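One chain of protein is taken out of this complex; the other chains stay put.
Now for subunit A:
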Amino acid sequence: VTASKGAGQGSRRTLEMESVWGLGGLVLLRDSVEWEGRSLLKALVKKSALCGEQVHILGCEVSEDEFREGFDSSINSRLVYHDLFRDPFNWSQAGEALPGGPLGALRALCRRTEPGPVTIALDSLSWLLLHLPCTTLCQALCALSQQHSPLGGSPPVEPVRVLGLLHMELHGPGPMGALSSLAQTEVTLSGTAGQALAHILCQRPRQHPTHQTQCFSILPDFSLDLQEGPLLESQPHPDPHIPPVEPTTHLTFNLNLSKKEREAKDSLTLPFQFSSEKQQALLRPGPSQATSNIFYEPDVYDDLDQEDPDDDLDV
């Protein structure tokens, strides 16, 4: 029973990963020095290629050979590598470099014509962010991931998936926030004790964002191995270290009254409450009123005016 249950859970996890995967739009892979994300990027690229998609890679940080290393030929045939690594500023003028620099390459990717779903991998966004103004890059990314067919009237375009590798340490909160606001999915890599973790934050348009934490490992042939661990599934808040707030902890009064205490509380007549007995006591000219006196002792420093203040009135 446990085995089948575990298998069920595993498949559900995979399905969730798939649903994240099938959304399209911009997927940010945020890695750090300890947990590099290029292998995850390559794994995702392989997955797309296996699905029969056309994969464009804008390579800035590694050479084409290095990127293609480890893929078999059937996958390599589906990869179109746009090389910005060899000649980023188009100095050689040999004609094989990309015209227009990185921005021109991005815009050329926008104007793709072939039908079918497409995955575009940007390796890496950090390099682009350091070479292009942030606003220009954001605009280009938005145009890339939306791809409203400019001709108009054409059938709806299949979702374009843009994978962007982003090195977290290199950028301040401003560019990170700007890119996050554009992203459909953010995958943040971290790990504990040699086990890589992916925090997946998925923003569907006009829906609640969902958090998910996933254990994974990349096999040598760049296939993604999702593992199930004793893991915090779809936590309400991403940081498990924040203890849940209990607003009743520091109260100075008792909220949990027992039934007896509550009765005692309810039977109490408050001093300002006007009850019928109080009314009776006030209306009855009883002896208690007669015995009450006003004791008044003037203070030494009181400025007492002997004159009648109202003597000018015609009373």
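As a convention for this text, contacts are C-beta pairs under 8 Å (C-beta built on N, C-alpha and C of every residue); 3 or more make two chains touch, one makes a residue touch a chain; residues count from 1.
Everything below uses one rule, namely that contacts and distances are computed from a predicted model.
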Given the options "Ribosomal RNA-processing protein 42", "Trafficking protein particle complex subunit 2-like protein", "Elongator complex protein 4" or "Adenylyltransferase and sulfurtransferase MOCS3", say which is the protein name UniProt records for the missing chain. "Elongator complex protein 4"
Given the contact definition stated above, which residue among A:192, A:276 or A:292 touches the chain not shown here? A:292
From the list A:86, A:107 or A:284, pick the residue that touches the absent chain. A:107
Of A:174, A:194, A:220 or A:309, the one touching the omitted chain in the full complex: A:174
From the list A:73, A:192 or A:254, which touches the chain that is not on show? A:254
List every residue of subunit A that touches the chain not included in the displayed model. 107, 133-136, 138-139, 142-143, 148, 172-175, 177-178, 181-182, 203, 206-209, 211, 236-238, 242, 244-248, 250-255, 257, 261-262, 264-265, 268, 270-271, 273, 281, 288, 291-292
